[in-house]
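Structure in structure tokens, see below.
A single protein chain has been omitted from the complex, and every remaining protein chain is retained in its original position.
Presenting chain A:
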Amino acid sequence: MAAADLRAELDSLLLQLLWDLEELESKRVALNARVEEGWLSLSKARYAMGAKSVGPLQYASRMEPQVCVCTSEAQNGLQKFRVVRAGAQSPEEVGPREAALRRRKGLTRIPEPEVFSASPNPLNWFGILVPHSLRQAQASFQEGLQLAVDMASLQIHINWGRSQLRGLQEKLKQLELGAA
């Protein structure tokens, strides 16, 4: 029966949605933890190196990103985000590439002007001999970055799931009204 199939599909979609929501929540908690750890490690580095050695004096006001967020289409037509090292060439992409420079809030699409050479490690802005806590801070923020990108992909998948769910519920209502 069409209604029974529809109900089964609805159930599996709902389960998938709940599963995605749980994963999103756990990734959010992990992201908060990484960011907190990163800031605490920065404070520890400031304690060890001196407060003025870890601050805005050490970095240029314009900086080139080391990583970019790239968008691609998955099989079901949904957008998927992934982190890519700036300047890394992908063999499958032909023609103008869509690269997005990551900002703190939201994503902006900017056409990439040229290929970057191997970008220097930002850790070197603070000197060559940096304490372990500064390296830990960098690792925490890098992990946080990956988590944020995964969360964005998951959010798109959840929004799609919700719209599918609504669509299926409408169809089921129509079927039941037709049968009655």
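By our rule, contacts are C-beta pairs under 8 Å (C-beta built on N, C-alpha and C of every residue); 3 or more make two chains touch, one makes a residue touch a chain; residues count from 1.
By definition in this document, contacts and distances are computed from a predicted model.
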UniProt protein name of the chain not shown, from "Spermatogenesis-defective protein 39 homolog", "Proteasome subunit beta", "SAC3 domain containing 1" or "ATPase H+ transporting V0 subunit d2": "ATPase H+ transporting V0 subunit d2"
Absent chain, residues of chain A that touch it: 36-37, 39-40, 43-44, 46-48, 50-52, 57-60, 124-125, 127-133, 136
